[in-house]
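As you look at this complex, bear in mind that one protein chain is not there, while each of the others sits in place.
Up next, chain A:
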């Protein structure tokens, strides 16, 4: 009797310990199934730029699918700029609202990510525990998956898609487009008023500056270093010299600049300019389809390659539905969602999944994606130039505004 009590006590304590530890590990790293259970019935407020109909439609499609499969309600809060959302999280932190934040998921990259990460406005790390991330994303495939404009991602955001700068031209008015920064200037000199670029600090405008810098500066390796560790003035001198010349023969004499890719596309269609830029590789096909561009418009890239980057989804620190947000991020990484996203008339955004990790059937589906008449293939897109360190953006923008916006 005595023994048995002792035995049972021991076994009890063992059981308790086990139960305790298992509970402990559960609380520490819940399994994906736990996250799925927790996410059921949650409403995720997804703050994402809402300026493009086709992207909004895609998000709505994802919302329907998430409702069906996971019982997660995805609400798209349409922003004009990701920084609106960053500001809102900051306002909430100011007011001490550390739970139940208004934003559960945010679409961002680069500077906005760095600002949020540096000011502890993000929750995580979470991306590496997403099943689809583990299965399909190869971190070594691209530097931009782990270095967002040079800021280490550290699992604080989950990749969503990849973008690369492309140029568009109307083959009717411009059969052989300029394929380098230098040729662009030559063309502008021969055809005054037909070349321009978006106004920095609009991100595409800043990207144009980086693109030009890559082609004009001698030692491109220096660009991957933080800007305060190199000689900014010497490195960027050729860039300003170039822009001085370009502006004198640019659209509206370099006195105003388009606000972004959308305005450039409009100007291209109005025939005010001859070359438009976009960060969206299928922009031309999508806009032709919508009747916003002539069907003689085609995309192209520079011979030496163009700047490319990855855009991400992140979860603010004060979201109350982090499980739901992770389920959304995971779904967005599924082959189903990524294949649909890459569809040129849906969105045309490049997949972040590693092709080799896909099943044969999924590979087949990727191969079957129609390209759209004005979309370049992966091979045609050629080499992707990496983003310089994120500190360059602000330095270039400041200097640009100092020189040209006063």
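Some observations on this one:
To be clear about the criterion, contacts are C-beta pairs under 8 Å (C-beta built on N, C-alpha and C of every residue); 3 or more make two chains touch, one makes a residue touch a chain; residues count from 1.
The definition used in the following text is that contacts and distances are computed from a predicted model.
Not shown: a single chain whose UniProt protein name, out of "Phosphocarrier protein HPr", "Cysteine desulfurase", "Fatty acid desaturase" or "ABC transporter permease", is "ABC transporter permease".
Checked against the full complex, the one of A:257, A:300, A:347 or A:392 touching the unshown chain is A:257. Of the candidate positions A:79, A:243 or A:329, contact with the hidden chain is made by A:79. Per the touch definition above, the residue from A:68, A:219 or A:270 contacting the chain not shown is A:270.
For chain A, the residues touching the chain absent from view are 45, 47, 49-53, 75, 77-81, 83-88, 90-97, 102-103, 110-112, 114-115, 119, 173, 192-194, 199, 201, 251-253, 255-257, 259-260, 262-263, 266-267, 269-272, 291-292, 294, 394, 401-402, 404-406.
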